[in-house]
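Dumping the structure here so I can ask a few things about it.
Showing just some of the chains, left in place.
We just call them A and B in the order they show up, numbering each chain from 1.
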């Protein structure tokens, strides 16, 4: 579970507000900056060469969405931060991964940091990427660790003017981004749910140590998710109740809805935890049942043979019947051998009857 | 436990407020719309062909109850929503199942979403249906996933003007609907309670692995109920303390009563959980007791025979008494054989006495 131990960008000893890009912050390809600028009437979209190209949009009446893929270019962050009036601590937070999801209100802008998760079906693991959203009056800047996100639907809605997104402001755009991210939690939860269901059968039908390891893996994934979502709940709750003037009245119903979804994600995760905990118990009692069954049948077999082997031992003794007629006269009887066999059979059957009566068989 | 993993209507990527009827939202028969319209003096009841037929009732002085069975016809929802001034997000919530119970106050109306549960005695499972109640000034609209509900008593009381329902407004009607639903939780809890009581005897008398599976099933049902009721408690608490002008002063005592009932449901479920947890412990220690008993008796039998089989083995040795008088002289003794048997009996009896003294028998 090395993911829990993810290194924070090391900053001990550095002055606060120093931008230290995370070592794991994306590959070394260039940082990409995409701009979408729109209002109800018009729409424009471009990938900029230089980050300065997107500065003019700041003061337009339109809503501007600047999306930055890659947070390891200190220069880009610095320029953007300066132009949009961001606090040095905000830039430091954006640049360093492994942050706790949070909402901070800097009056002129809101900083939202959270994790965008996805399910890597090849590794069978949940992957997580830190995303920072800066909401100003008229602009939204989103910083992603690397390319690839869950916002394609939003881009399409902006392009095609579908839904009400083109009629709303930057706060609605920020909500739409958050909503996409939370919706994707449901997608991941469904995948996890399918794995859990599949595991539930295995636990009863084939309780091997490998199954226990898979249960532990599932538990780890759930723990990981929970750690991500727990502060997210706080974040959305704060966002709903924020008194920032950046969030308009008309958006609050949507934010309340978002909060409800986050609660639902949380509750589903807790249900998963309970189910996985139950599976572990089922596994252990399956294992223990099997072992008990093995021990019981085997011990019964052993116990039947021990007394009759003793009888055979008796008549294997070499007491001399010549020395005394008291010595092992059975050996000379006509039906001695048959009788001995009969006695053995009687003992064995008696044992079996006794075990059956005690319901051990 | 696939019910926990119930698919939400998939909406990732769609704009918020889009009505996406749940795939599992009822069979494909027509959506039915029933209208009851009443005040203290008069009463009218009809099933409408077209949803538009119930629009005129909106502005009458009477209380109007519109009940919609089936939420998969987007057209019906859209028309009703538009006519009664509902927010797009509300319609989306009504249409998509798997919602978390909630109360939302949209000033001109209250939206209440909760689960109506029932006990399917054939499958031995608790079934759940999402029901959405919209309370406006003078009207109540209830949306059910499918036909069949727990409101027949209310309809009868409206028809026969029994109780005070005909004298009260739409808020009392909404309360009556909620009260019926919560009352049905008690009915389901009683059924569950009977199953738990029956199981309690089985656990002691016949602790088979099947019993453990049934305990797990009961635990799952309780978990499922708890997940439904937990937000219901919040809902009724909010309803009791709401400052909405739609809820009149005279109804608040009833709502406080409703809240009390929800708490009682919650506490009964928690008691069930404790009892079921205790049964699991009892089961495990019954199993372990039985196994211990088996092992103990069998081991004792084995242990008695091992030493005496050894004695028999001694006298089965072939040392030649001809070679030396030191070799196995017992074999030639007059009472050698009888003596050997006596020694064996003495060992066996000594063992039994020892075990008895140690209270292992």
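As a working rule, a contact is a pair of C-beta atoms (placed from the backbone, for glycine too) under 8 Å apart; a residue touches a chain by one contact, two chains touch by 3 or more.
Remember, predicted model here, so these are calculated numbers, not experimental data.
Out of the whole homomeric complex, 2 chains are present here; how many copies are there altogether?
The complex in this structure file totals 5 copies.
We adopt the following convention: only the chains that are shown with their structure count from here on.
Mind checking the centre-to-centre distance between chain A and chain B? Centres are C-alpha means, answer in whole Å.
From the centre of chain A to the centre of chain B is 26 Å.
Please output the residues of chain B touching chain A within their complex, sorted ascending.
The touching residues are 1-2, 4-5, 7-8, 11-18, 87, 89, 93, 99-100, 102, 104, 106, 209, 212, 216, 219-220, 223, 227, 230, 280, 284, 287, 291, 294-295, 298-299, 301-302, 305-306, 308-309, 312-313, 315-318, 328, 330-338, 340-341.
Spell out the part of chain A that touches chain B in their complex, as residue ranges.
150, 152-153, 157, 162-165, 175-176, 179-180, 183-184, 186-187, 190, 193-194, 196-197, 200, 253-254, 256-257, 260, 263-264, 267-268, 271-272, 274-275, 278, 281-282, 285, 289, 292, 295-296, 299-300, 302-303, 306-307, 309-310, 313-314, 316-320, 323-324, 326-328, 358, 360
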